[in-house]
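Reviewing the structure listed below.
Complex shown without one protein chain; remaining protein chains in place.
This part shows chain A:
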């Protein structure tokens, strides 16, 4: 019986997926129009004085402070964690009449091998900032599914509360959206209670239409965040890419009532 229910659930899931996949396939994104809108956005609003300060502080609070280098060691990871807890200088905070202790970045982001160092440093500082780990064969994803899933599990075990996975570009460029959906679903399962950010690597998807499709498929597969890029591609977060992903998030929200977050990297 349990088996049958499970089967039914998967079956209806699959139908729903097919329905939306069909919709995703028919989507059109016009790059030149998107670019024009992206050019207009910064010219239509101005944030000055208090607004400027508040908006900048908001930007700081959304940052994943990151180090992703081959030469990362405990020293610079620890330094990074300190910066994450005290992102704005005390005298500046005083001038703005805000409490420095309250303002931190959103997360510290490192390679899986440095998760333990980060958790340790942040614990020492008494901060509740989550540690994010890049995983799944970051940045290329050109590894077997098995090891990619294993990476997630190890990072979570080491204390990572957020996992940044990369999607399979081989599938994306081949139009195998169902394949991406299945993989990301499995990754979400591997994440357990940790938040999952899906990195689309937009700079390697070729077209904005693919960016939109990848966004929707990842959201359908359970992403908590959709993220532009690894920072290792030649083109990373640009305003047009951000705009297309935001529109995808809005569409998904209008259909499901579930608001997925956006993460822009290497702006």
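By our rule, a residue touches a chain if its C-beta (ideal position, glycine included) is under 8 Å from a C-beta of that chain, and two chains touch if they have at least 3 such contacts; residues count from 1.
Assume contacts and distances are computed from a predicted model.
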* Asked: UniProt protein name for the omitted subunit, picking from "5-cytosine rRNA methyltransferase NSUN4", "SNAP25 homologous protein SNAP33", "Aldehyde dehydrogenase family 16 member A1-like" or "Pescadillo homolog"?
  -> "Aldehyde dehydrogenase family 16 member A1-like"
* Asked: Just one of A:29, A:196 or A:220 touches the chain that is missing; which is it?
  -> A:29
* Which of A:53, A:68, A:145 or A:264 contacts the chain that the document leaves out -> A:53
* Listed residues A:64, A:117, A:183 or A:204, member touching the removed chain -> A:204
* To do: May I ask you to list the residues on chain A that touch the chain which is not drawn?
  => 28-37, 40, 43-51, 53-55, 57-58, 61, 96-99, 101-103, 202-208, 233-235, 238, 240-241, 247
